[in-house]
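Excluded from the complex is one protein chain; the other protein chains are retained at their positions.
Showing subunit A:
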Amino acid sequence: MAHPSQLGFQDAASPVMEELLHFHDHALMIVFLISTLVLYIIVAMVTTKLTNKYILDSQEIEIIWTVLPAVILILIALPSLRILYLMDEINDPHLTIKAMGHQWYWSYEYTDYEDLGFDSYMIPTQDLTPGQFRLLEADHRMVIPVESPIRVLVSAEDVLHSWAVPALGVKMDAVPGRLNQTAFIASRPGVFYGQCSEICGANHSFMPIVVEAVPLEHFENWSSLMLEDASL
């Protein structure tokens, strides 16, 4: 989860998010390069006693400030396209989960083997126990096996929502009447938080997503228990 006064991304918990982090560093390096150049030129132009400051008709500088930006754009585009295609690779998921957005909660359906479904409401602030995170905790978490490719099919039952978990590098719009697909692998066990990322009404800020990545045997035990509870 995010911590107070955080500036950068959350620590990556999936291979795709790690790639996105490194690409962001690359793009930010280019941003600093251009910003330093522009700032220096602005200061140099502003702190001069010269009154005739405007160059007219210079072929050399026109070539430089056309070619250089084109080169910079290519340097940004190539890693960007690499990640885009990486995210789109055939990933052969081990598990498919449906995440449905409602006003104002998420519901998860695990229908690969049995029919397991449950709702996930935010835990209200007054019901939090010490150590829990305000506006981020949910009563039922989406549990997944760690280090397994997971496919999430995202949709909505009423208005637009968006299913996002920053640590996993995942965000997918939940559109009523449409099935959007995303996939990820949780590289390590843990609990990863996200929040609804498309304005959906009064409680848009109060429908968080909590993903819990545990080893496969514990995931299987959990899903058996959930099915038993549902059948009672």
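Following the convention adopted for this analysis, a residue touches a chain if its C-beta (ideal position, glycine included) is under 8 Å from a C-beta of that chain, and two chains touch if they have at least 3 such contacts; residues count from 1.
Please note the rule applied: contacts and distances are computed from a predicted model.
Novice: When you check the chain that is not on display against UniProt, which of "Cytochrome c oxidase subunit 6C", "Isocitrate dehydrogenase [NAD] subunit, mitochondrial", "Exportin-2" or "glutathione transferase" does it turn out to be?
Specialist: Answer from the record: the omitted chain is "Cytochrome c oxidase subunit 6C".
Novice: Taking the entire complex into account, which one of A:Ile41, A:Ile63, A:Leu179 or A:Ala230 touches the absent chain?
Specialist: A:Ile41
Novice: I'm checking contacts with the chain that's been left out. Which of A:Tyr121, A:Phe206 or A:Trp222 qualifies?
Specialist: Residue touching the chain left out of view: A:Trp222.
Novice: Looking beyond the chains shown, say which of A:Ala2, A:Met29 or A:Ala230 touches the absent one.
Specialist: Missing-chain contact among the listed residues: A:Met29.
Novice: Touching the hidden chain in the full complex, which residues of subunit A are there? Just list them.
Specialist: Touch with the absent chain occurs at residues 12, 18, 21-22, 25-26, 28-30, 32-34, 36-37, 40-41, 44, 48, 50, 52-53, 55, 140-141, 143, 146-147, 187-191, 212, 214-215, 218-219, 221-222.
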